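Let me begin by presenting the structure, written as structure tokens, before commenting on it.
In this view, the complex is presented without one of its protein chains, the others remaining in place.
In order of appearance the chains are A, B and C, and numbering begins at 1 in each one.
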Amino acid sequence: MEKRIGEHPILGKPQKGKLVTFTFDGAAAQGYEGEPISAALAAAGVSVHRYTAKAHKPRGIFCAIGRCTDCVMVVDGEVNVRACVTPLRAGMDVKTQRGVSAV
Amino acid sequence: MKRYDLIVVGAGPAGLSAAIEGAKRGLKTVIFDENEKPGGQLFKQIHKFFGSKEHRAKIRGFKIGEELLAEAAGLGVEVVLNAAVIGLYQEKEVVVRIGEAVRHYKGDAVIVATGATENAVYFEGWDLPGVIGAGAAQTMMNLHGVRPGEKVLMLGAGNVGLVVSFQLLQAGCEVVAVADAASAVGGYGVHAAKVARTGVSFYLSHTIIKAEGGDRVNAVTIAEVDERFQFIPGTEKRFEVDTVCLAVGLSPMCQLLKMAGCRVLEIPAKGGQVPLVGTRGETSADGIFAAGDVSGIEEASSAMIEGRIAGIAAAEYLGYAVNAELEAAIAENEAALSELRQGMFAPGRRGDMVEFTDEGIHVSVSLLKKGYVNDEEIARFTSASETPGFRPIIECTQNIPCNPCRDVCPRNCIKVESITALPRLNEYNACSGCGLCVASCPGQAIFLVNGDVGGGFANVTLPYEFLPLPKEGDRGVALGRDGQVVCEAWVSKAQISSAFDKTNLLTIKVPAEMAGKARFFKSKGAV
Amino acid sequence: MSNTSDVIIVGGGVIGNAAAYYLSKKGVSVTVLEGSADIGHGGSSRNGGGVRQSGRDPRELPLAMYGIQNLWPGLSGELGIDTEYTPKGNLRLGKTQAHLDILRKLTDRAIACGLDVRMIGYEEIKSINPYLSDEVIGASWCPTDGHANPLTATLGFYVNARRLGARFISGEKAVKLQKVKGRLRKVVAESGVYEAETVIVAAGLESRPLLNTVGIDVPMTGNLMECLVTEAQPYLFDQMLGAAEADFYGHQSKHGSFVFGGSSGFEGCTLDKSGLLENYEKTAPATCRGIMRYFPDLKRAKIIRTWAGFIDVCADGVPVLGNAEEVPGLVIACAFSGHGFGISPAVGYNLAELITTGKTPVDISALRYDRFKAKI
Partner (left out) sequence: MGAVERILEREFVPADDDGVVVCRCEEITKGEIRRAVHDGIFTMTEMRRYLRAGMGLCQGQTCAKNVKALMARELGVPPLELEHATARSPMRPVEMYVLANEEVAD
């Protein structure tokens, strides 16, 4: 199923920025500028944002408003970036976080 | 240091309302909000609000947010977004992160309206991707236009769980079930009914045993619980899902007030830790006020009124309003607030098992257990007649503070005596079939029935907030209140009108004897 | 339950807990009275975690050395709780010639006491910690120093003392010491009266008013200091760090977060109206600026929490420790002046020896309560 809502019965067509390219774990991906990184990833079918430090368990979006910090990823080399409240920009380098690093 | 008369933290319904009242009285006012968009939870609430005209009833939450924001801007309130208040220090010093800097501000008065945060429950697999808060689902679909998943199980049959379930359906997701450990639906029955009639099953006295999956949840198992919330072996039910939504309540977010040294109490009925506040929203710390969910979880309508009171109180505290004006405004707003706090869902009655409506009618047990009023019980409240001519069928069975149906009818067909009374028909007034009541009812509980359109058929007009909107002539099936197929149906009319505000009216033709049962429509293609 | 035990310890901080543990191990019955709701409420949970010998006054240096040689290495194993003891050295950093002069003086003094510590230059500093900025021109280096986790160490002593039978009562503030027939016998607290042969007063700043009730005064004052902690970060280094003027200290914890203390220069004159040990709004930003001058690479690390705590600063900067003979039965352990955590196992151990044998393995006579003399 298409993850993006084309037209919503109440909200109409989602207002989005321009389509931009970024990289996710080294591969090219697309999303709309200004939407949270997590929205672009969800639309691309990505659920796993990180693997935990102790048990190496997958984690993804949980609160989506920057509070639970479960969705943190490595963005442009910076660890622990909350993907749900960080706007997507063209050319961003987004990586799955493992523990507190990208490897 | 930059100083304001009034610093408001949080641009949700309470914060915006507080700032408006302050600014109206001449206070130099600023609002800081950590989010990119103002309005707080209003911007995720796409349903029409309950209440009366004064409470902006039948206006959708996000529109109310826009209205408040415009009003605040018009009064000269500075609304600073992407501005996270990171501390409320002594002497009312507010430290705000804005962009790549922190700024220090002083407020002669500070109103904290930081709202609430979602509760969580833990079970095996709750940390899997795909298990999310109901608020997260709202954020993803209503703010960012992305479906959180395809097949969703909702845990929680309070208002949040019910509203979000309906929103998931509107976004095109499948809701496989709504489960709740409580033995009865906790939210408004009408919210449950509009979900149930689309075919969603309700499992009360059920909770989640475990979620399974690898890199994402792919199944969830629920089971029945006894009165002590212990699992009953053998009652497990497993659903294949890619998403589990948790809607298990909210907690006030009062950390900022705690940091400021305000006295905080733990009050379970208010959702957890709340500041000790007086009738004006004043906390134990001089010049610091609290309003909205941060001082106790309630509806957004109440938050707006609390915000107004706190805004006026801050004005009085700073000498911008005389006490008499404050007292009058408080009395007026308190009257409105107490009106909102009446009925079966009044804060004081939370947790009570209500057996009879204020009118003395035995409440629908099926509504509480299964999310819909069954065919036998509905007769206590309303009935469809198999006669020609339009007649509104009002399936509003609980005393909630709401009366737009009365105000909207051009022919005064509907009366609602006190705001929480069940609507009644004025028999002597002829319904014109305009459909405004159907479109205006925030609970989507009103249907128009024309009991005889010839050939043994009746027309049922129902509210329809989904896409695609079926077209005249489409064939399909009618579903009953319980979401089961009751008969074949044909679309005789699909009405879109700006007066209906996106609640489209779908008129379906069904066999006359089904007029009392047919409450939803599914196109053949969609069955 | 009987309110009589062999020893009463007033104060459930790391000192009190360590003493309770070592006494319980010897079969002594102990009652610990903690005035707040939480064990380790005061400085024990509000410090930078340094376990160092370098930079210490010669009067307390022997205790620090004793602990590092005899107690810290086996402590986690003994307690069954990870105290995160990391003996990977201490760099005390200097940025100016004046700093180097201070460090040199401290180093010479410590060497005279037999400590392995020396001055090192830029190159060697970089080889030990390549992340330090070029502003650092010299440092003292003590390879046997280190750091540990004050939270788990404090609670580790507590949990084990409790397991060995020590009685703990929290929320029980001691208000008065009382002599019976010439010997200290009773501790009157808010909810009860307790009796013992020996009373250890290890209540930090609160010790002073309590000791006053038997006519003893320890010249000390409270100084509200602040620390901050970052989110977990990839591993960078494992030394303990300090600065010549003691205005910056910290380390990276095992968990990955950095714990740093710093100052704004307003210490001692900030407001604390509510008594909540409030942070001062200027301190965390100042500390961050300080850290970035030492570690520019940490600029994007996120601060997740700050906290403040009183240090009990003694008039001459070293603790008061040992018997107060003029009040038989009274043992004092307070005024640790902000560097008590590192020596807490040694203090606890020596107090236990003092109480059970009358002697201590380390000579603590320089820390006597009655040492204070006017300067002229």
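Following the convention adopted for this analysis, a residue touches a chain if its C-beta (ideal position, glycine included) is under 8 Å from a C-beta of that chain, and two chains touch if they have at least 3 such contacts.
Bear in mind the structure is a predicted one, so any value in this text is a computation, not a measurement.
The chain not displayed here makes contact, within the full complex, with A, B, C.
The residue touching the chain not shown here, chosen from C:60, C:206, C:231 or C:312, is C:231. Of the candidate positions C:88, C:176, C:302 or C:368, contact with the hidden chain is made by C:302. Residue C:159 is the one among C:159, C:246, C:315 or C:366 that touches the chain missing from this view.
Mapped onto subunit B, contacts with the missing chain fall at residues 1-2, 34, 84-87, 89, 95, 97-98, 100-105, 117, 119-124, 126-127, 251, 254-256, 258-259, 266, 268, 272-273. In the full complex, subunit A touches the omitted chain through residues 52-55, 57, 59, 62-63, 66-70, 72, 80.
Panel shows subunit C; residues 1, 37-41, 45, 151-152, 154-155, 158-159, 162-163, 167-172, 189-192, 230-232, 255, 276, 279, 282, 284-285, 288-289, 291-292, 298-307 of it touch the chain omitted from the view.
Throughout what follows, only the chains that are shown with their structure count from here on.
If touching chains are joined by edges, the resulting network of the protein chains shown connects every chain directly with every other.
Inter-chain contacts peak for the pair A-B, counting C-beta pairs in contact.
For the pair subunit A and subunit C, the distance between C-alpha centroids works out to 44 Å.
Look at where the CA atoms of subunit A average out and do the same for subunit B: the two points lie 28 Å apart.
Once the centre of each chain is set as its mean CA position, subunit B and subunit C turn out to be 53 Å apart.
If you check the complex, the residues on subunit A that touch subunit B are 1, 3-5, 7-11, 14, 16, 35-36, 39, 42-43, 47-49, 57-68, 70, 84-85, 87. Contact residues on subunit C toward subunit A in their complex (touch as defined above): 231-234, 256, 300, 302.
On subunit B, the positions that touch subunit A within their shared complex are 34-36, 46, 60, 62, 117-118, 127-133, 135-137, 139-142, 144-148, 150, 170-172, 214-216, 465-467, 502.
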